[in-house]
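What follows is a set of notes on a single structure, which appears directly below.
Missing here: one protein chain of the complex. Every other protein chain is in place.
Letters are used for the chains, namely A and B, taken in the order the chains are written, and counting of residues starts over at 1 for each.
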Amino acid sequence: MTNKMNRRTFGGLLLGGAAASTLASVGAYAADGSVRLIWWGNPERDKRTNAVVDMFQKATGAEVLPETYAWGDYWQKLATQAAGKNLPDVIQMDYRYIFEWARRGQLAALDEFVGNGIDLSDYDPNQLASGKVDGKLYGISLGANSMSHVYNKTVLDKIGVTLPDQTTWTTDDFVQIGKDLKGKLPEGMYFTENMGQYEPRLQTWMRSKGKDLYTAEGKLAFDEADLAEFFTYWKMVQDEGLSPPADLQAQDSGKMEESMMATGHGLFNFLHSNQLVAMQKLVPDEIDIVMIPNNGPHAGQYLKPSMFFSMAEGSQDKATAAAFINYFVTSNEANNVLLIERGVTGDASVRAEILPKLNKTEQKIINYLNVVSTHVSPLPPPPPQNAGEIDRALRPAWDEVAFGRIGPEEQAKAFYANAKSILERT
Amino acid sequence: MNRRARKIGNQIFRHVVLSTAAVVMLFPLLWLIMSAFKPDSMIFSHPLALPEKLDFSAFVNGWTELRVSFTTFYKNSFIIAGLAVVGNLMACSLTAFAFARLKFWGRSVWFALMLGTLMLPYHVTLVPQYIMFLKLGWVGSYLPLIVPKFLAVDAFFIFLMVQFFRGIPREIDEAATMDGCGPWRIYWKIMLPLSTPVLATAAIFSFIWTYDDFLGPLIYLNDPRKFTVPLALRAFVDGSGGESLYGELFAMSTLSLVPVFIVFLAFQRLIIRGVALGALKR
Partner (left out) sequence: MPARQGRLVRFWRRNGAGYMFLLPWLIGFFGLTLGPALASLYLSFTNYDLLRPPQWTGLDNIKYALFNDVKLRHSLSVTFQYVIFGVPMRLAVALGLAMILDRSVRGVGFYRAAFYLPSLLGASVAISVMWRQLFGAEGLINTLLFLATGWQGPSWISHPDYALWTLIALNVWQFGSPMIIFLAGLRQIPEDLYEAASMDGASGWRQFRKITLPLLAPVIFFNLVLQTIEAFKAFTQAYIISGGQGWPADSTLFYSLYLYIEAFANFRMGYASLLAWILLLIIGAFTALAFWTSKYWVYYEDESR
């Protein structure tokens, strides 16, 4: 469970000279093979993925039938298909779910294909390790990612404020900057969106204190007082007028268009680094990306796999599925289309190929991840089975605090008890 | 008071109420249509502004934005909705005829059970049905969306038809029975021709509801080339935080309304005649 992705491995590979560019071998596919492929995404991702599907079909003669859904529909679709033993052969997976799906016997171990259909010789072993469950490889990471703060650079530059060193700034600095900016921000814009509702923000908070959300045994790895501190901090941010009033903040239902930043109500926003490109398209001003301020001596952030490709255990044509995954992950032609839309790939030669082709915003992500990779802690153990439910419970719990229905400490107590009982339920 | 003046006053009052209501009802739709003509950045920052120019690009782009064009989605939607109409009309009218006109052992029990299915939340049957269709090898095809209609699962239509059939004077089919007509001939030659309004009503609602259905196609269809219009519309908005195409979404949503609106406009008179409630009884 110690998938360390530290500075040397990740950063080194990121910056290191290009390994000899290898032509992706297409592996032992059957020319009359046929596989189904499923992913969640958006029109832009769909376009790129479909283009790669076409290229693969042309190159090999095998058939790939693509299916795509929005995140909200995706897991229901997948669950019904699994219930009917009708899963697509190649499945896009999330780190949150890969353990559950692998342990429930739905995913195929990919080890037999490594070096035998899937060529991972240039692939960063640490990033690869994130797709391992109980020692076997169940998913190949499609890219690395980290949490971040993004901010409206145009506005901040105009006011003439420079941020402190992003690797060492603290949550106190963050609040202080916010207070200093009071009255200087454009009409309707608050210093930051309120992040008391975000599970990943809670996680960085805990990790910065040397704790985490969950232990390797699947228990809570923080205590009630830590949670109370977190809620109190974000309630203070709201009460100080640094973040929008509760009802305005609650208009954000998780879609980027509704975020405080995109609607012009927030200078700062929480984001996963690969989403910067999409966010920049929504905001006319220039936005930039920095690390999350610390509230303790430890590194709160980590590099995480953005998503995986996994294979269904019930796949009838694993060879073709493997060939497709191989093409998708290791070929230059495919990645020249995909670029870093799914995160920054762990394949060194592919990375060397695509780096020069990135635009300014995409470059910012690469630079950011380079900085982050020197200040990260190890990838946390996989979340336990009902972690998704706890994640979904956080937002309404925070809303109650934000709307003043319950005090931060009281809510910390209630939420902690609730989280514990959720973990105990089957 | 002058009767005539009062009548005119009444008329004016009605028009004021009706047109106010119509404006309230239609405003959100006008907003939707207006948004289709605006660039994405304008939709949310200037929600009330009129579009600066009639920009059809969202319609043009939206039509072909996805891997499969909307031509296919419309074709699929029409095939499914069309077959659903045929299935519902046939199966529901047969069933309704049995309940309204024929005498047989256990009729009232079956009738009560049929009405009982109206109360059934679809969540109850969702998963077992899916597994069953899968075992039949139907998942991925249109069969799970269409075959149930041929088995009269929609109790609302049966009920509507039973009510209408009961309103047709019994003397007509009694006379036909005297002339030696069997139930099949009575159903086919007498009942159905006399029941066009209710058949039209059932047809229109079947069409609209099947056309609008989202959950069924979501669960049973896998191949994007077989997707229906509502399923395709979902693809324009991404919940996971990517780039959404709202202009295209609004443009395609507006277009998706056109078929149902035409069907409704063309047949709305029939609908009201079809809902025969005179015989509304237990």
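Just so we're on the same page, a residue touches a chain if its C-beta (ideal position, glycine included) is under 8 Å from a C-beta of that chain, and two chains touch if they have at least 3 such contacts.
This one's a predicted model, so the numbers in the text were calculated from it and none came from an experiment.
> Looking at the whole complex, which of A:Asp32, A:Asp223 or A:Asp247 touches the chain that is not displayed?
A:Asp247
> Please identify which residue in B:Arg4, B:Lys53 or B:His123 touches the non-displayed chain.
Of the candidates B:Arg4, B:Lys53 or B:His123, B:His123 is in touch with the missing chain.
> Given the contact definition stated above, which residue among A:Gln106, A:Ser141 or A:Asn326 touches the chain not shown here?
A:Gln106
> If you put the missing chain back, which residues of chain B would it touch?
Touch with the absent chain occurs at residues 11, 14-15, 17-19, 21-22, 25-29, 31-32, 44, 47-48, 90-91, 94-95, 97-98, 102-105, 107, 110, 113-114, 116-129, 132, 148, 150-153, 156, 158, 182-184, 187, 208, 212, 214-215, 230, 233-234, 236-237, 239, 246, 249-250, 253, 256-257, 260-261, 264-265, 268-269, 271-278, 280-282.
> Since one chain isn't shown, list which residues of chain A touch it in the complete complex.
Spelled out for chain A, the touching residues are 72, 75-76, 79-80, 82-83, 101, 104-106, 246-251, 253-254, 258, 386, 388-389, 392, 395-396, 399-400, 403, 405, 426.
The definition used in the following text is that only the chains that are shown with their structure count from here on.
> Along chain B, where are the residues that touch chain A in the complex?
Listed in rising order, the residues of chain B that touch chain A are 41, 44-45, 65-67, 127, 130-131, 134, 139-140, 218-219, 222-224, 234-246.
> In the complex formed with chain B, which residues of chain A make contact?
These residues of chain A touch chain B: 36, 40-47, 50, 65-73, 76-77, 80-81, 83-86, 88, 254-257, 263-264, 271-272, 275, 277-278, 281-282, 284.
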